[in-house]
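A single protein chain has been removed from this complex, and every other one stays in its place.
As written, the chains take the letters A and B, and residue 1 is the first residue of each chain.
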Amino acid sequence: MQDIPILEHPGVPSAGLARARRLSRLKERVIEALLFLAAFSSVAITVGIVGTLIVESTTFFAHVSFWDFITDTLWTPLFASPHFGIMPLVTGTLVTTAVALAVALPVGTVVAIYLSEFAPSTVREIIKPALELLSAVPTVVYGYFALQFMSPLLQKLIPGLPTFNMLSAGVVMGIMIIPYVSSLSEDAMRAVPMALREGAYALGANRIITALKVVYPSALSGIVASYILAISRAIGETMIVAIAAGMQPNLTLDPREPAATITAFIVQVSLGDLPHGSIGYQSIFAAGITLFIMTLAFNIIGYVLRKRFREAY
Amino acid sequence: MHPELEESRLRQQMTSTNDERGPAVRLRVQAVVEERADSEIAPKAEVSGLNFFYGRLQALKDINLTFPANQVGAVIGPSGCGKSTLLRCFNRIHDLYPETRYEGKIILYPSGINLIGPETDPLEMRMRMSMVFQKPNAFPKSVFENVAFGLRLRGVKGKELEEQVEQSLRLAALWDEVKDRLKQSAYTLSGGQQQRLCIARALATDPEMLLFDEPTSALDPIATAKIEDLIFELKSKVTVIIVTHNMQQAARVSDYTAFMYLGELIEVCPTKQMFENPTNKLTEDYITGHFG
Partner (left out) sequence: MSDFKQIIAKRKRQDFIFNVLGIICTLVGIVTLGALLVDLLMDGAARLDWTFLTSFPSRFAERAGILSSWVGTLLIMIVTAFTAVPLGVAAGVYLEEYARKNWLTNLIEINIANLAGVPSIIYGLMALGLLVYKFRLGQSVLTGGLTLAFLILPIVIVATREALRTIPQGIRESAYALGSTKWQVVRHHLLPYSIGGTLTGIIIALSRAIGETAPLITIGALTFIAFLPAPPVQQYPPFISFDWLWSPFSVLPIQMFNWVSRPDQDFVVNAAGAGLVLIVVTLSLNAIAIVIRYRVRKRIKW
């Protein structure tokens, strides 16, 4: 049997033990501080983003009047006689987004309803991860696909369609966004309690009527949150539109024409030589802050909606 | 107030410790019982040899009983005895879930259809039956649209739709409370009102049978009393089956009671007899509270 150490004063910790405890507490505090700094870095990054955008944009707006910025219909900052109207870039962004949403929202919603209310569970287990693979493909590959495959295909359907156009880019972007809509909407619909469905079925409803009139309205805030996410993703997309929609700013609402989005413009300028502090350099920050505000607005709406959806259940 | 309901209430009062009311009450009961002397009882649904399986688990074992038309039949028993399972066979709601299997027959009269036959269409059965669930499950729609839901499914429109909605709400004793807020969301109603709304919704489609699955277990006593009155009124129009874990409710509301235990039907007889003089020892133990 091992010797049991006998304490001189049982119950009272010795000095050595007390010092070990103090060191341990200090170590704990240091570790917690380090972990906190890691978490706080996210705030630092946001400050970095907002700060950089604001600082560089204010330099821009010192040279360009805000009124010109939002009303001029030409965006040619790199020309000898430059114009700084953001509208062509904004319409380019909005039209490609609209085309993408015209694909992603209906198709994504139908897929979500199908997976949630119709498909047997084995089908769902396979299809859901397969669709999520769609969002794992690098966007530059999608851009290649849009230019080399989708554009020629659409040219056969629409005679006279130019190689670079907002339609091909928008359609491919829409297909990429389908999983954002379908996965989140399906999660929202599956969270609706079975009792509600039983009430409808017990009255003699079939699956599609129950899905459309009972399940879909109940899950609406989660579903709309997924729509908002899709919008935000489409607005911020860069490579697909840079490759396939062309890089010419073009104030038009016709998706069959080529145009530049805010993001494509930033890429275009970055590819060239950008003397630090030049008006060209600053223009990308002005474009950037416009983009940031647009996506921030949608992200806030989506965040609020998602919180409401979580509280409901 | 309906004579039979009054009779049940009086009977309960008789068992109270207040003996002063005794003689007068007994005389009233006598009068009420004589009123109900002659009644023809035709069957509405006949269950024979019913077995039900959730996958490998057998939840109902060889159930045989008859539900008479225009009567309230209660099914009682401890948790897990299969009473809800039995009820849900009637409108084939089990078919929504995988690995459920029926054996046996439930014959509906006068049509003679076997409710659980493989050749029978579950959707058609659900159009003939209506169910009210344990927790009110009003749809996220207006009061009007909730009641109209089943009617719209059957192609009813316009003026006829409005009239039938109003009629159902009156039958459910809810009209006066909601007539000014038909367009408001159903979720603005109280729990008891929502349950009566679900009853109105179930009535609107003119079902052959009304199936109540513990309809008042989530409600306060006042709402419960209103609904029990309602059930009593309704039986002249439609056959009612009510599943309840509350024995006193069965005693108050039903004409005859079936007692189930562990998936088997132990005893079925007129309510008065079950609560005063049950044949089976198991029934008596349950009624007197020896288990449950």
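The working rule: a contact is a pair of C-beta atoms (placed from the backbone, for glycine too) under 8 Å apart; a residue touches a chain by one contact, two chains touch by 3 or more.
This is a predicted model, so every value here is computed, not measured.
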Problem set entry | Where the missing chain makes contact, among the chains that are shown | A, B
For this session: Write down which of B:59, B:87 or B:127 is the residue touching the left-out chain.
Result: B:127
Seminar exercise, completed: By the document's definition of touch, the residue of A:74, A:87 or A:119 touching the omitted chain is A:119
Exercise. Out of A:18, A:49 or A:253, which is the one that touches the chain we can't see?
Worked result: A:49
Problem set entry | chain A residues touching the omitted chain (full complex) | 24, 27-28, 31-32, 34-36, 38-43, 45-46, 48-49, 51-53, 55-56, 107, 110-111, 113-115, 118-119, 127, 129-131, 133-134, 136-145, 147-149, 175, 178-179, 205-209, 211, 229, 232, 235-239, 242-243, 263, 266-267, 270-271, 274, 276, 284-285, 288, 291-292, 295-296, 298-299, 302-303
Exercise. Since one chain has been left out of the picture, which residues of chain B touch it in the full complex?
Worked result: 111, 121, 123-124, 127, 153-155
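What we mean here is this: only the chains that are shown with their structure count from here on.
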Seminar exercise, completed: When centres are defined as mean Cα positions, the distance from chain A to chain B in whole Å is 52
Exercise. Of all residues in chain B, which touch chain A in the complex?
Worked result: 91, 93, 96, 123, 126-127, 129-131, 133, 135, 137-141, 149-150, 153-154, 198, 201-202, 205
For this session: Using the touch definition up top, name the residues of chain A that touch chain B in the complex.
Result: 193, 195-206, 209, 213-214, 217-218
